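Structure first, then comments.
For this depiction, one protein chain was excluded, whereas all remaining protein chains were kept in their positions.
Order of writing sets the labels: A and B. Residues in every chain begin at 1.
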Amino acid sequence: MDIDKKLVEKIATLSRVKIEEKEVERFSKELSKIITWVEKLNEVDTKDVTPVANPSDIKIPFREDEINDGKIEEKILKNAPEKKAGYFVVPKVLD
Amino acid sequence: MDLKNINLEECLKFLKEKKISSKELTTFYLKEAEANKDLNAYILLNSDNAIKSAEESDKRISNNTARPLEGIPIAIKDLFCTKDVLTTAASKMLNNFKPTYESTVTQKLWDAGAILLGKTNLDEFAMGSSNETSFFGPSINPWSKDKKKYVPGGSSGGSAAAVSGNIAIAATGTDTGGSIRQPASYCGIVGVKPTYGRCSRWGIVSFASSLDQAGPMTKTVNDAALMLDVMAGYDKKDSTSANLKKTTFYKDLKNKKKLRIGIPKQYKNDQLNKEIIKFWELGIEFFRKNNCEVVEIDLPHTEYALATYYIISSAEASSNLARYDGIRYGLRKNSENINDLYEQTRAEGFGEEVKRRIMIGTYVLSAGYYDAYYLKAQKVRSKIINDFNEAFKMVDIIFTPTAPSDAFEQGSKIDDPIQMYLNDVFTVPVSLAGLPAISVPMGLSKNNLPLGFQIIGKSFEEDSVFSAAKIIEENSNFKRETEK
Partner (left out) sequence: MQKSNEWETIIGLEVHAQIISKSKLFSGASTDFGSDPNTQVSLVDAAMPGMLPVINRDCVEQAIKTGLGLNAQINKRSIFDRKNYFYPDLPQGYQISQFTQPIVGSGTIQIDLKDGTLKKIGITRLHLEQDAGKSIHDIEPSKSYIDLNRSGVALMEIVSEPDIRSAEEAQEYVKKLRSILRYIGTCDGNMEEGSLRCDVNISVRKKGEELGTRAEIKNVNSIKSIGQAIDYEFKRQTEIINSGGKIDQETRLFDEKKGETRSMRSKEEAHDYRYFPDPDLPPLEIEDEWIDKIKKNLPELPDVKKENLINQYKISSYDASILVSDKNNAEFFDKIINENTKRNPKNIANWIIGELFALLNKNNLEIKDSPIKAEDLGELIDYIEDETISGKIAKNVFEEMFKTKKNAKEIIQKKGLKQITDTDEIESLIDKVLNNNKDKVDEYKSGKEKLFGYFVGQVMQETKGTANPTAVNEILKKKLAK
């Protein structure tokens, strides 16, 4: 499968990773190669096979509904690159 | 006393017998680590606090309140969050990050009396098999000689180099597709990836959630069993953690087991170098001599495991790494526009391999491609798991080489991602199936570099894995470089 430049740019936008113009070609080549390589899976007959998302076969464990966390705002904000009055601060987001 | 070549078991004995103090031990290792900076095995040495902790351990030892690992300095892969201590995942993205919390696995080590020696180098965000993608530069395989630089393997390259280079008694690693086993093989040490769910993932920087597992990297099989007993255990903060009783792997080593060994025919191919085939056959002999039946088994979907692994791990990684956005912690590249902030931060914070995997992961999950790639991979995964289930009806252990070659030279594969991925061909199927496996060194290649062999067991039967590993270890009598 060929991952052309347009697709590389689309994926870069979806992943929020800026790819410079001069790198797009290289990424296109590398990604195309990797995707072509993984397409080998098409050789496997998987009709009627249930997909597996996690190798363990446990069921989801439950937690009791009690308040035993939070009230750690200092820790939460400690590593923030920009914060003010208890909030995380980012450039204005328009809807 | 030869502190350089000492192993964990010996340390505990000498500490108990008061032949050495934790302070001496810890000071020695800090010095050795400093003196061997060229290995670049450590990102950070815990110089200030390690000595203090050692002194406290000495107090406990002297008043007989010593815990299982009291006074032992241990190297921790810099993927485990350590409270108030830099945790970088070898990435520029987190190069200033100090967690306010401790990972469950490392907390268990500290609760057992162990001491943080330092944080070891790794491939960035655990993505790689050579430790060449680290923001802090590559780590070097201590077996490197004659001006040639060999890779220690990856992603837990720093931990492997430290233990192998005698600048750590033992270390922790994480294994997603082979990241403990393959570097253990390249560096000639023991590395264990436990069953998925055996150790808690809470507080370990997440790469691929359905594959990641923490494990010990040590000089001997006994050490690994000892350490795993401390690291393992149910954690209610991790919904994928297995709720089983406390392990007694170290104690159970005494019980020799009669095991049926399987050799997967799909792992044999004429491209394997001659020494690997030689040692593999030698290993089979060791098992036979020890009353273990050896048979050929079938793992028909082996050739599809790598592709399956790369699709699944990249998909999970692309989502797990979305939280690195410059808002709550880590690197931030400021901008007046939020999307620009995200894009610049992540472009600068992530290295090439990480970017590649995020892009692959995003692609295989995206609309129109999900069925053909991600869903397909999960189905093939199911078939691979089934292969192992079928094989394990006939055998207790599967015995294979850990890697298709010995360590390679730095820079020789970094420009060819697929060549790099092929390093994991024997380790990846095990990860997909969530099974336990160990790598034990058997001998040297013609380049004088270690060759490790993999022992795979059934889910939660690490005791059989350790038992088989002992047979290989005792019979191989592999001497680490510095012991010769």
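Throughout what follows, contacts are C-beta pairs under 8 Å (C-beta built on N, C-alpha and C of every residue); 3 or more make two chains touch, one makes a residue touch a chain.
Note that the structure is predicted; figures quoted are calculated from it, not measured.
The chain that is not drawn here is touched, among residues B:L15, B:I61 or B:L94, by B:L94.
Screening B:S47, B:S366, B:N386 or B:N447 against the full complex identifies B:S366 as the residue touching the chain left out. Where chain A meets the missing chain, the touching residues are 10, 14, 16, 53-54, 56, 58-73, 75-77, 84-95.
Chain B meets the missing chain through residues 81, 87, 89, 94, 97, 99-101, 103, 201-206, 208-210, 236-240, 315-316, 318-319, 321-323, 325, 327-329, 336, 338-339, 342, 362, 365-367, 370, 374.
Keep this in mind: only the chains that are shown with their structure count from here on.
In whole angstrom, the spacing between the mean C-alpha positions of chain A and chain B is 23. Only residues 3, 7-8, 11-12, 14-19, 27, 30-31, 33-35, 37-44, 46, 49-56, 58, 60-61, 63, 72, 75-76, 78-82, 88, 90-93 of chain A touch chain B when the two sit together in their complex.
The part of chain B that touches chain A in the complex is made up of residues 97-98, 100-101, 196-197, 209-210, 236, 239-240, 242-243, 301, 303-304, 307-308, 310-311, 318, 322, 325-332, 334-339, 341-344, 346-347, 350, 355-356, 358-360, 362-364, 366, 372-373, 375-383, 385, 417-418, 432-434.
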